[in-house]
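One protein chain is absent from this view; the other protein chains keep their places.
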Amino acid sequence: MTDALIALVALPLTAALLALLLPRIATALVIFSGLAITASAIALLYGVNTAGALHYELGGWTAGLGIALRADGLSAILLLMIALVMFAASVYASAYFGKASERAQFWPLWLLLWTALNALLLSGDLFNLYVTLELLGLSAVALAALSGKHAAVQAALRYLLVGLLGSMLFLVGVALLYAGYATLDLATLTQVVKPGPIAWSALTLMTLGLLLKTALFPLHFWLPPAHGSAPAPVSAVLSALVVKAAFYLVLRLWLDVFADIVTPTAANLLGVLGAGAVLWGSWQALRAERLKLLAAYSTVAQLGYLFLFFPLLLALPPGPARDVATGGLVMLALTHGFAKAGLFLAIGIVQQRSGHDNIQELGGMVQRLPLTTFAIALAGVALIGLPPSGTFLGKWQLISAAIATGQWLWVAVTAIGSLLAAAYIFRILGHAFGNQPYPHQAVAVAREEWPALLLTLTATLVLGLAGAHVWTLLENGS
Amino acid sequence: MTELLAIVTLGLMFSLFLGLLRILRGPGAGNRMLAAQLIGTTGVAMLLLLSLLLDQYALIDVALILALLAAVAAAAFTGQQRESGHD
Amino acid sequence: MNATMLLIFDALLLASIIGLAWAALASADARRSVILFIAFGLLLAVAWGRLLAPDVALAEAAIGAGLTGALLLAALQWQPRKTADTTNSEQPTHTLLETGFRWLVTLLCAALAGMLAWSLTQIDAGTAKDALANAVAANIDASGVSNPVTAVLLNFRAYDTLLELAVLLTAVLGIFALGPAQAGYRIAGPVFTSLTRWLTPLLILTAGYLLWVGAHAPGGAFQAGATLAAAGVVLRLAGRDQIGLPRGNALRIALGAGVGMFLLVGLALFALGRPFLGYPPAWAGALILLIETAAMLAIAATLVSAFIGGQPTEEKTRC
Amino acid sequence: MLTTQWLYALSGCLLLALGLRSALLHPALLQRILAINVMGSGVFMLLIAIAYRGPGMPPDPIPHALVLTGIVVAVSATALALALARRLTREQPHD
Partner (left out) sequence: MTDILASLLIMAGLFFFMAGSIGLLRFPDLYSRLHALTKADNLGLGLLIIGLALHLRDPLIALKLLLIWLAVLAAGATSAHLIARHARRREKHV
């Protein structure tokens, strides 16, 4: 059962090395290892569902002296999302990068990013988390700069510096915790940590670092240019997965490790920033001229919703009510992951076919690229939160929890954010469904269109209809 | 003897302080590079003394590395790249 | 008496380190900043030695004083002479708002440092701060090496090191993806050339020594790899294009060697029914040396490639 | 903590603050990269101060190992940042 834990890290890392050494068969390697990773993620989810949280002590050393890998319902669900989104994006990328030389550079970095994502989700050790954060940051930056265009390199450099700043702050927190408690193991720390200056300062520093990485308003300034100028499959996973990995860590720290330390005031602060992100991100998305920038700002907004949950979860007593709300949060994160990845992939198709992604000039797109337009529409359904998308379920829980705890402000924010989302989505669709002749030769490539479509379908239909399983998995896997 | 070593270490630290003034004052990169060179040599001497003072002979290896790499900075500073063909 | 003098020494050393950092970061002139930063790195190596951390001091000496310095000085070659970046203000004049913002940031940084320092005062003397150090000491006999830092890096926390080698690999692949290597250096004069003639073999020898000695004394793959890389940097600075770095496929193998060997050993043990990366105690010493050798080669190849700033072109005019 | 530990730990905090401030405020790219390295050195100094146990006592090896890992990660990141910066200066924005 614990073999899946090893496989999730060892498979992509081995594949990265092989892709580096054997560039000719790299594409086949990626597809093959992608299937194996997905199978491992499913196995892990199954294991967690039947046996509860799993852990594996690397090298056979007890956690503390050594490093432990851990997985529970939350991480297993997210790992499966990572596997599915990465796999779909891999299929897409095999067609997106036309030249063999481009693919030779792309695949090893791509697999290293995959390694980093899996390793981060599985890590049960504070310093190991720092290393995975750096691996994630560096591979994401290298991929974001891959096009070599001036804007992309500039955005990637800023992304790198911000990321390094974030990891440094995280590392200070780790050092402080080691000074105070002489352990790096998360499970041990959860038991021994006591309210006091050490825990507060460490949590503040680490959270600050992670908020930079997850681009919470007003620390989001680096995200739109970086996500907006990367190659499409890279943008997709940056927006859908990479920022969410940092968010996952915030969630872990606040709800698990430091659960006894966090105060409602601090959680309210996160909520306020989340509200700012929802409003500002949605507004900027509405004003964006380019599709990719629109999608990037929408990511800023969608991350904001996730932070609205913090004051609600803290106000609910631990128990079923809180678990139900947590499920809503996970649902929101999952749907956004699938929908945003699909949206970026679809936008990539538009950009490649028409040479630009100006929203004003999309007229008639639906005639030439019906499937792609349909994928964008489906992603829109999920981003707005219309039923039957998973977002609908997530926002439903958000609003219920807000009403139950009497925090009406968040209800208003959610409502305004959803209206703005509807406005920016219909702005795209309004142009795309226009009946002027589409000026570009557009040949649809199945390897590009289907991943986008399947991802958005997952977000709107699968998650919405099979949503109850998410709650069960979270409960069984705790 | 350890007393003497401690005094000399401290003396070296003062001498290094003077070098710091030059590295701050310059003028120009050449002078600063020179002062950096002095700081490196003084660092080597201090590490040797510390290795005895703290009973940590591995610090001699650190001094060795610093000594071996002492010329790298000056070479990288003065070295000039050929006109690049492909840029 | 000695303790007091050491305390004064500490104070002066730290004042120099902080002063250098301050001056390096306050300057607008890139050359000045870089040279001050190199001196800063030299003093850090002394400080690590002073705090009885010779392993770290070795790495700082090799990487900080040697490689990072060379990297930064090479960067000056393409840097605009004076500072010029997104903002091209020679003497920055700030509006009231900007001044306010600068003060706010400064205050926040100070508050952060103050908070950190204050929390340090709250550390319980009673907590078992030696718990992990004792655990290392208790298990060191089973680790295959007697240098505790090497035991932590390559056995107890080997997984960290595996991922760290992956970080190095990622960085160099990212650099390769950005385009061709920097232009080589002009052939150096006779003085420096004659220096390299004996410095290079000596550096290679020292690297081997550090690798070997790492099992029981300060040293190990990183220090050795950085020293080996310094040999490559010296040759490059002397104007050689052939600096022992393999090309094409062989280079890719060298870059991946560290991660590869680590994975190979880890997975082989796993297949044999041991934990992932769990060496049998009888074999631990040998396996660690094997991994370290591969890691040293990978680190050296990576750092030299990073210094060159791109993939060496396959077939160039002079070979 | 010992006086020596205090001295170095506080200096580590100071270096961290200095680096953070310049990383946020310095107009030039190269100095911002240096600033992040200074920050890193501050954290490393804090960790090594924590590991120190006084003269003649063996220090805690774990922070030393962490710092070694941190140094290698820092040099990787610095190299990548410099390569990106070089690429930026090589081609000005007209593509």
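Per-chain numbering from 1; labels A, B, C and D assigned in written order.
Please note the rule applied: a residue touches a chain if its C-beta (ideal position, glycine included) is under 8 Å from a C-beta of that chain, and two chains touch if they have at least 3 such contacts.
Treat the numbers as computed from the prediction; the structure is a model and nothing was measured.
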Touching partners, among the displayed chains, of the absent chain: B, C
Which residue of C:192, C:222, C:262 or C:276 touches the chain not shown here: C:192
Chain C residues touching the omitted chain (full complex): 189, 191-192, 195, 199, 202
Touching residues on chain B - with respect to the absent chain: 1, 4-5, 8, 11-12, 14-16, 18-19, 21-22, 28, 30-31, 33-35, 37-38, 41-42, 44-45, 48-49, 52, 57, 60-61, 63-64, 67-68, 70-71, 73-75, 77-78
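In this section, only the chains that are shown with their structure count from here on.
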Minimum number of chain-to-chain touching steps separating chain A from chain B: 2
Far-end chain from chain A, centres as C-alpha averages: B
Where chain D touches two or more other chains at once, by residue number: 16, 19-20, 24, 29, 46, 55, 62, 69, 73, 76-77, 80, 84-85, 87, 90
Multi-chain contact sites of chain B, meaning residues that touch two or more partners: 54, 87
Chain C residues within the chain D interface of the complex: 3, 6-7, 10-11, 14, 17-18, 21-22, 24-28, 30, 33-34, 37, 40, 44, 47-48, 51-53, 55-56, 59-60, 63-64, 67-68, 71-72, 75, 78-80, 83-87, 89, 92, 102, 105-106, 109-110, 112-113, 116-117, 120, 123, 129-130, 132-133, 136, 148-149, 151-153, 157, 160-161, 164, 167-168, 170-172, 174-175, 178-179, 182, 220, 222, 299, 302-303, 306-307, 309-310
List of chain A residues in touch with chain C within their complex: 6, 10, 13-14, 16-17, 20-21, 56-62, 64-67, 105, 108-109, 112, 115-116, 119, 127-128, 131-132, 134-135, 138-139, 141-142, 145-146, 148, 153, 172, 176, 179-184, 196-198, 200-202, 204-205
Complex contacts: residues of chain C adjacent to chain B: 1-2, 5-6, 8-9, 12-13, 16, 19-20, 23, 31-32, 35-36, 38-39, 42-43, 45-46, 49-50, 52, 54-55, 57-58, 61-62, 65-66, 69-70, 73-74, 77, 180, 182-186, 188, 192, 195, 199, 202-203, 206, 210, 213, 217-219, 223, 227, 230, 233-234, 237-239
